[in-house]
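Everything on this sheet refers to the single structure shown next.
The complex is shown incomplete by one protein chain, all other protein chains being positioned as in the whole.
After this line comes chain A, so read on.
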Amino acid sequence: MKKMLVTLLAVICAASAYAAPVKVGISQIVEHPALDATRKGIIDAVTACGYVEGKDIVYDVQIAQGNVATANQIAKKFVGDKDNIVIGIATPNSQSLKQVVEKSGLNIPVIFSAVTDPVGAKLVKSIEKSGGNITGVSDLTPVKAQLEVFKEFGLNVKNVGILYNPGEQNSRALVDLAKAASKELGINIIDATVTNSSGVYMAAKSLVGRADAMYVPTDNTVVSALESAVQVAYEANIPLIMGDTDSVVRGALAAKGFNYYKHGVQTGKIVCRVLKGEKAENIPVQFQNELEFYVNLKAAKEMGVNVPESVIKSADKVIE
């Protein structure tokens, strides 16, 4: 018996002599294709830099199911488990993580992803210097460049209806940018707001006759019910431009955006740098720099839009 115990002890000691796997907590607000793709991108990028899942690194993925109180409890669980690094996907989760980690007195690095306005959300003091053990990638999209897509199609657009949920901080930031850019572009912005996904169809319909084009920024509510907006665009021959490329595959005309998988990969690369010993506070917040241009020819036909050769040539992906 004694011998067995000694052997057991020896085995345990030998096992612990190997480096214990790094514990990573990932807190995501809801399950939704873009956020799921972000998470996959993060994990793939960390794997690519040499951390094998289950051997060198273990992930604790938690989804708050849209509930902020649960997000808070998830943050407490991660801190209680003494995770080595925590990742927040979306704004409220990242805020919870920052608050709980800072209050705990533990110096766990916090990396955020899919946060549109990290300075406004008080996650960081500035883009260059976060002022805490935190950094990440912002998913702020180049709104002006996206609105210029209409011109690239040769469309003479005057009134652009923007579909969004005013309850989403990210959309507010994007709509403010669109309004700021509208003067320069010589267009009028018409708000069409929704509070939930079932209101998207009505809101899109309300734009018929008032707007000669539609623009949907990276708004979670509208994107989750995009088909409603697409249907209206097809029925009323209104070109619909998006803030994300995935939506073009789902039937929108075109988008100049980034894909969330790559967004996740960019975040994962930061996670990797921090795992290898860099201080999070010394890594400036990054933006998405690799834009892709998607065009959907079938949608163009449905919306009665002619696609110039130049657009097809410059597109990264053309959906027939």
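Operating definition for what follows: a residue touches a chain if its C-beta (ideal position, glycine included) is under 8 Å from a C-beta of that chain, and two chains touch if they have at least 3 such contacts; residues count from 1.
The working rule: contacts and distances are computed from a predicted model.
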item: Hidden subunit of the complex - UniProt protein name among "ABC transporter permease", "NADH-quinone oxidoreductase subunit H", "2Fe-2S ferredoxin" or "Acetolactate synthase"; value: "ABC transporter permease"
item: Residue, one of A:Gly105, A:Gly209 or A:Gly277, that touches the chain absent here; value: A:Gly105
item: Selected from A:Gln73, A:Ser182 or A:Ser197 as touching the chain missing from the view; value: A:Gln73
item: Listed residues A:Ser96, A:Ser113, A:Ser228 or A:Gln288, member touching the removed chain; value: A:Ser96
item: Residue, one of A:Glu31, A:Glu227 or A:Glu290, that touches the chain absent here; value: A:Glu31
item: Missing-chain contacts mapped onto chain A; value: 28, 31, 60-70, 72-74, 76-77, 79-82, 91-92, 95-96, 98-100, 102-105, 120-123, 166-169, 172, 195
